Every structure is written in structure tokens, then in C-alpha cells.
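A single protein chain has been omitted; all remaining protein chains appear in their positions.
So that you can tell them apart, the chains are marked A, B and C in the order they are listed, and the count of residues begins at 1 in each.
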Amino acid sequence: MARVAVVGAAGYIGGELLRLLLGHPEVEAVSAVSSRFAGKRVDGVHPNLRSVTDQTFCSADEVSDCDTVFLSLPHRSAMTQIDTWAGRAKQVIDLTGDFRLDDPGVFEQYYGTSHVAPHLLGDFVPGIPELHRERLRGADRVSMPGCMAMAGILALHPLAVRGLVERSARFDARTGSSGSGATAGEGNLHAERSGAMRVFAPTGHRHEAEIARHTGIPTMMTATGVEAVRGVQTIGHVTLCPGVDLSAVRRAFRESYQDEPFVRLVAHRRGTFRYPEPKILLGSNFCDVGFAHDEKTGRLVVIAALDNLMKGGAGNAVQCMNIRMGRPENLGLTFPGLHPI
Amino acid sequence: MARVAVVGAAGYIGGELLRLLLGHPEVEAVSAVSSRFAGKRVDGVHPNLRSVTDQTFCSADEVSDCDTVFLSLPHRSAMTQIDTWAGRAKQVIDLTGDFRLDDPGVFEQYYGTSHVAPHLLGDFVPGIPELHRERLRGADRVSMPGCMAMAGILALHPLAVRGLVERSARFDARTGSSGSGATAGEGNLHAERSGAMRVFAPTGHRHEAEIARHTGIPTMMTATGVEAVRGVQTIGHVTLCPGVDLSAVRRAFRESYQDEPFVRLVAHRRGTFRYPEPKILLGSNFCDVGFAHDEKTGRLVVIAALDNLMKGGAGNAVQCMNIRMGRPENLGLTFPGLHPI
Amino acid sequence: MARVAVVGAAGYIGGELLRLLLGHPEVEAVSAVSSRFAGKRVDGVHPNLRSVTDQTFCSADEVSDCDTVFLSLPHRSAMTQIDTWAGRAKQVIDLTGDFRLDDPGVFEQYYGTSHVAPHLLGDFVPGIPELHRERLRGADRVSMPGCMAMAGILALHPLAVRGLVERSARFDARTGSSGSGATAGEGNLHAERSGAMRVFAPTGHRHEAEIARHTGIPTMMTATGVEAVRGVQTIGHVTLCPGVDLSAVRRAFRESYQDEPFVRLVAHRRGTFRYPEPKILLGSNFCDVGFAHDEKTGRLVVIAALDNLMKGGAGNAVQCMNIRMGRPENLGLTFPGLHPI
Partner (left out) sequence: MARVAVVGAAGYIGGELLRLLLGHPEVEAVSAVSSRFAGKRVDGVHPNLRSVTDQTFCSADEVSDCDTVFLSLPHRSAMTQIDTWAGRAKQVIDLTGDFRLDDPGVFEQYYGTSHVAPHLLGDFVPGIPELHRERLRGADRVSMPGCMAMAGILALHPLAVRGLVERSARFDARTGSSGSGATAGEGNLHAERSGAMRVFAPTGHRHEAEIARHTGIPTMMTATGVEAVRGVQTIGHVTLCPGVDLSAVRRAFRESYQDEPFVRLVAHRRGTFRYPEPKILLGSNFCDVGFAHDEKTGRLVVIAALDNLMKGGAGNAVQCMNIRMGRPENLGLTFPGLHPI
């Protein structure tokens, strides 16, 4: 039985971590750290946890030794607090962007600031079970990928690693409003954000650097906020290498994901939900992946969908903790999603 | 371990029954009966069940003896098929409106047709654990209440049974689009139904008769479809009897529900989610109940919210099955809901 | 040709006033006053006005004499600034709550503060053309009703003035998020407000006092925020007086509204849009009114819908200005609304 702490527990990913960890059969205690809400009831901020917990938030100082600490903080906070938390927890799972890129130069380019702990970048194992399962079994430092990056990586990696596609990818990513976090701002006001198709990053979104890192394919991404609270979908446009046909593509995806507990191949001829779509994944840890081929041009469209707070955040982090604990990966993560919703 | 069947398994409540029963630790086999989709894969209709089940729908004829059968059919179908299913299952849990009212005359008034099996009306125990738990322990015939009725009953019953309110109630009920079922029609087209505030039953909604039956209070209900897929909220307006003060109201709710696993009292002074709201209940079996008092007039507003497919349908039915099995009521029903969503 | 000023022009009702007045054939100049955005472009705040105007916001000091000034300010600001604006404009149209109630005691009860200019309350004509057209023709001080009040008043007044209903009304009001204004707060964050059914005022909403004032019927209102940006719908429950039948009700509505340019009677037997629904009214100045009768109980449900920023705010104010100018009431207000939307 593990003792864990969630730092930044009043945020949206923090709240999902609490929900998952409070219901996790191998977790005996969860500290909910929030500097802003310390002393206040958890279910006052996360009303879905009413009757699930009577806990209050605590301050960082109140957390002593624990097995795993989850850092669900604003970007740039993890790299300044890492020493503190590394001293208190066997495993640190970082959900910020601070340790997602292994090259300090690329980090500076995308985050607009220099890294304050570049010597630690190499200590972090990427929190992508589908790519780094073996390393995660012993990982004391894990860096969770960005939500759109996770979708893009899972859609592209099976093709990239087998050399089936040319070395250039363009992604179009769509995301719900919860990706912007729980802090109110004018752009996030319901009347402004409702029904939006808001291109908030036409170029240069940070997550494109992660896709490039993990697939080895130079990637350009456009990110748009659409009407949804949760949910990410990425559409990738790539070109098949000469001689590669669709059966090789199909085989690549099947080989990569047939034994994965949380990746499903979705590419159907008929039905309403033929391709990956986030709405039926809300609350689940699945990432659905699919593809379609344009015979005229040899181009391939790869599609992935996930819940940004789950497989794109908290759920994926719990999966990584399960791996480190040597327990079944789906422990505490069996909710399959709802239909209709 | 139980063997169960869901009749009408391609519908929305049918799909939720499948989700819950396939994940239920005491259920070993689930037949998914659909006349329209027999032979087709279940996850083709309910895409959230991909990788959860490879089952196909079957026809009614393929179901032999089972422990519990759930009838999730169009209204008026259960009363014509009841003999068939009563012969095949120890317990019949009916989710149609056919056995919700115990008076054939009231049934005819509200359903516009005469009852074809009035002699069986008395055999059915209302599927309301909070009111009929003891009877449900041995109930072989259970009739689940309507979704808006369930919310209204739970909001009003604690006051009604203690004689705290006058004998007249007016309810305003709001519901998402899934309450209209999975059959496409022009009023349910996304472009028409989106953003709607559609008064589909200004007077005479069937569920008002159920509230009246179970509370003993003559009730009038207005029902409006609002923008949501799932979720029901009922606002009831009643008048406190002379001499009744707010502490008596509070005590009534507390006494009624403090030991209930799925009813929570929600009436806060501060915070965004001060009163019951369905969005944080999606997928959960909770019904949240709250109230507010107008000191000027002595009137009381009672508020209830639930997921119409869960505590208003499938979840509540599984809770009733759990009671009949003598098992913990929350078996298979522990999902707490999401925030944000 | 009139010269007008909008004070509080960066808000949502302010923005609609700008849209309507900039397109108004009898308005030659519009000052857009905003203390916060003075010097900034109007279309930076109201992007729908791109290419419509190159204007910038100005400060209050820059406004000299004009024909009509619209005060679209936070509550309690109008009564402190009224002397300033009365000195600069022939006509003051106030859209705050400050002059909506004619009784300072009732004002204090509902607004929680004492009125600072009670001697001026009698100077303001209520901005309800359907009730006060003649007085509005010469009105130099106009106080626009609240959005939910406007809907409730138009639904109830024809019955009240003819003594057809008993002296007690209960209203259930639903509103979109724009009613909360353009200032970001945690409850208005998209992820929190999306899909909401938020009972923000179970009792004692200010607008109930206006309905009571203008109909003479003691009124209780419950207000809920539902998923929509614009739109208000009110459902009123009343009881017909003995001997009053439905034809009298129908006649009352017909007589009251047959010549009204912006009130339509909507109560149909068939079709998707049988009763008043705000979504088809967005951007229009219509208030749709309907009713339904419960023969069993003699109770009547009255239903009204409008766009809270139009007939519930800016549009209604422009209609009042048109009346004062002696011009056709629908000048600049002919947009009929969209379908589908």
C-alpha cells in the first residue's frame, strides 16, 4: 500500500489525480497539497468528491515522506521545487512541461526561458508506457508528456519507428477548455469560450517539440480550442515512404498496440464513431488511434483522441505509478467512458 | 454470481445497463437483447464498450433462464411481454412506465391507453431504495421510476412523509436530450435541439403522477429540454405548514438520507456548486438534494439533480438488483462523477 | 438625427447598444464610454464590429451634450452618476437596477443597500413599451427592466390586468451566461459553467420584485443558469380565477399583443418550436409569449422567451429611444433571429 501526495491538487489535473488515487486499491493515503486552499475542504473545490472524501487540502510543509509525489503545478514550478520533492518521495511524477524535453536549447526555444536544472533532464523517464515501459518499471523520476503531445506521439510512433513515413509531419490539434486550467481569465469566460474555434497557437505550440523528440520526425502543430470541456484530438498529415502500402500501416499499428491496455485502434467503415473521438473517452484512460489513406496522393492521415485530464494527464500518471509498483497497469483506471454524453 | 439479460440493450439506458453489468463483480454473464441489432457487435452501437466486450446483441429467443432481466423497452412494451420474461427470469426489473402507477385509471389518464395487465400492477415494488428498501430485498418484480420522478420524489418525500409541507407542489423539471432515447427525429436533430430551452410538457407530464403517488402530494410538473445530453434537475415549490421552521426541514433531510449511499444533501452558502447540479453527476449513481427557504413567504424550494441514465435509470436498477442479491448496494456503482466536465 | 452615448460600452449590453446604434438610420454619432478601455479600439473588445467601426472608447469626460445617454453600468453606479448624465443628455435611459423599483424600502430589501437618490425614483418611466407606451413618448428618464423581469411581466401582465388569475405567481427563470456580464470569475469559467444547471438564486431574485410591481401579483422566482450564452426563458405558474376559461386567456393575450411589434404569441399544437424558446430569438428584439392550461387543476403555465441582451436589454432600450424620437419602433431592430442556430 502506497502513500502519495498530489502537489497542485486544486487544479483540474490535480483533482483527477485525487479522484483516481482516492479510489485506488493500492493507495492508503493521499495528501492533497494546495498553497491557495490549504485548510479548506477538498470537495469544496472538486464537488464530484463529495461523500468520497472529507479531507482538507494541506500545505507543502505538511507532507513528509511518501512513495510517490505528483507535481501538478504551473510550468516552471517543478524545476525550482524538484529538490524539495525529491527529498520527500521515492518517486516523483512531474506533470509540468519542465522535464519533457531533453535538450535545454529546445526547451528555451519553446518555453522562452532557460532551464534552471538542466543537469536533471536526463534523470527523467518519459511517462509514455507504450514507448518506455521497461524504463518506467524502475523510474524514480518520470516526466509526463503534454496532452496533445501524447495523442500525437501515439498516432505517429508506430509508423515513425518502422520508417514507414517521410520525415515531416503537420498536426492539427483540438482541445477542450479544461486544458487551460482552473484559473479564470477573459478568454476563458464562458460567454467568450463557448462555441469557440479558437486558434490559440497557429504555429510553435510546445507539444510539437515533444512529438518531434519521441518520433524523430520534424513536426509542426496548430492548436485550436473547440467547444468541449475535456478532450483532445490530433490529426496528423504524413506521407508514406515509396513502396509502403496500407497493409504495412495496419500491421504497424496492430503490432504496436495489440497488447496495450489503453490504446485502441479505431478505423471503421461504418457507424457514427468510425474514427477516434474524445467525447466517449471522458473519464477513461484510453487513447484511441486510427488512420485513413488518400490513395491519390499517398498521404496518410493519423488520428488520435484522448481525455486530456486522463490519458493526457492524471490517468497516464497513475498508469506510470502502477508500472513502478509492479501492479496491473489498469489498477484504478477501469472506467470505460460513457455513451451517450 | 448472477446471469442477467438486458432487453432493449441498444438503447441509451440499455447501454448503461451493459456498461454497469459487464463491470459488475457479481455478474458472470450478460445477454444483450436487441431485436434490431441482433447479431451485430455491441460496441458498434455503444462505442465506449470497445475492448470492454466483444459480445454481439442477441434476439429475445436466445435468452433462457437468468437471475435478473432488465426491461429497457418503449413504454407499453413491458406490459405485453411481461409473461414471457417472468417465465425466464427470477427477477424482472422493468424500466418502462408500464408498472409505475398502481391505479389503472391514473395510468390511462397519463398514458392515453388502457393497461393490458392491471392485475399485475400490485406485484411490482417501486424501484426506490430510499423508500422501499425492505420490500426490495425480496422483490421479484420491480418497477423503476421515471428519471424526473425519481429526482422529484427524493426531493419532496422527506418533507411529505413528516407532514411538513402543504398538500400542493409545483415542479419545474429540466432534462438533457438522452431522455428522449436513441431514435432520431426532427426535434432531436442536433441543429434543432442544440442550445434549446424546449418546453415539451408544460402540463401533464407523466412523471408528476409518480411524484404524487409516492409523496401523497398533488403535484404539477413542467418539463423542459435544455442543452445537455445527460442530466435531470427538478425544482419543486412547496409551502411549509404553519409553525414549521427551517431546522425541521434540515432535520428531515438529514434523517432521511444520512445513511443513504447515493443521496447527498447539497445546500451551501458559498462556492460555485452550492445546489444540486447534474453535470458533476454524469456517470454516477448519486442524486443530490438541496433546498432553500424564502423567509418572506414561508415557501420552500427543493432541488434535486441526477444523471437520468444512472440514478434515473440504469444505475438505480442495478442498485435494486444489488439489494435483491443481498450484496452491498454500491457494487459496480462506485464511479463518483467528473469535475470539470 | 440623434447624437447618443453609451456609458459602459465595453460590457455585453454596452456592446449590443453600440451594434444597434451604429446601424441605426436616425443616429449620427455614438460615443462609446469605457473607463477601463478609453483610447482602445471598440472592435478589440467587440470583434463583431470589425469593419463596422474604427472608433475608440472614450472617457466619460469626453462626452458633451447629446440627445440620449444609455447607462449600462454596474448596479448602484447609475444612482450616483445620474446628476452628471442628466446634465449632459436630454434623455437618460438607465439599464441598471437602480431605478427599477419605485419603493425605496423594497429596493433596500432586494439590493441590500439604501437608495442614494430616492427622490428621483418617481422621475423614471419603466422601459416597457407594452405597458407604458404613452408615457415613454415624452420620457426623459427611462429605467429598463431586468431581463428575466421583462419576460415575466410580458407573460403575466395580460392576465393580471384583467383579473383573470389569483394573486400568487411562482416563476422559474433560466438564463444564459451573458447575463452575468463580461467580468471573468471562477463560476463563469467555461469549464465550470459549461453544461450547467446552476440554481444561483433559489429564492429572492431581484427581478421577482419587478414582476410583482408591474403586475400587482405577489411573485416568487427561482433563477437557474443553463447552457447558453444568450437567452432567457421564464415559466410562470398561476391559477385561473373561478369561472375563467381558456378562451378568456387567449383573448387577453391577443388583445394585449396583436398590435405589438415585438411580442408574438407562440402556443402551437405541433412542431418542434411549439412554445417560446430563446435560441431562435438571438440578436432579435422579440419576446415570444405562450401559455398552456392544466384542465385537471385549473392552473395555467405562462411561458416567455427573449434574448437577454436585446428585448431584455439593449434592443428594448433602443425601442424606447425610438418611441421618444417619435419614429417607428422597429427602426434599427429588424433582425428577425436565425434558424437553425
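By our rule, a contact is a pair of C-beta atoms (placed from the backbone, for glycine too) under 8 Å apart; a residue touches a chain by one contact, two chains touch by 3 or more.
What you see is a predicted model, and the numbers here were worked out from it, not measured in a lab.
A.B. asks: Of the listed residues B:119, B:190 or B:270, which contacts the missing chain in the full complex?
C.D. replies: The missing chain is touched by B:190.
A.B. asks: One chain isn't shown here. Among C:46, C:237 or C:324, which residue touches it?
C.D. replies: C:46
A.B. asks: Of the residues listed, B:38, B:161 or B:182, which one is in contact with the missing chain?
C.D. replies: Only one of B:38, B:161 or B:182 touches the chain omitted from view, namely B:182.
A.B. asks: Can you work out which residue in C:178, C:219, C:256 or C:319 touches the chain that's missing from view?
C.D. replies: Of the listed residues, the one touching the omitted chain is C:178.
A.B. asks: At which residues does chain C meet the chain that is not included here?
C.D. replies: Chain C touches the missing chain through residues 12, 15-16, 19, 23, 44, 46-52, 178, 182, 229-230, 264, 266, 271-273, 280-284, 286, 288, 334-341.
A.B. asks: Mind pulling the chain B residues that touch the left-out chain?
C.D. replies: Chain B touches the missing chain through residues 12, 176-178, 180, 182, 184-186, 188-195, 229.
A.B. asks: For chain A, which residues reach the chain that was dropped from this view?
C.D. replies: On the side of chain A, residues 170, 172, 174, 186-187, 191-192, 194-199, 202-204, 218, 220, 222, 224, 226-228, 231, 233, 235, 237, 272-279, 291-294, 296-297, 299, 301, 303, 305, 340-341 touch the unshown chain.
Heads up, the rule we're going with is that only the chains that are shown with their structure count from here on.
A.B. asks: From chain A, which chain is the farthest off, judged by mean CA positions?
C.D. replies: It is C.
A.B. asks: With chain centres defined as C-alpha means, what is the inter-centre distance between chain B and chain C in Å?
C.D. replies: Measuring from centre to centre gives 38 Å for this pair.
A.B. asks: When the C-alpha atoms of chain A and chain C are each averaged to a single point, how far apart are the two points in Å?
C.D. replies: 45
A.B. asks: Can you list the chain C residues in contact with two or more other chains?
C.D. replies: Counting only residues that touch two or more other chains, chain C contributes 186, 191-192, 194-195.
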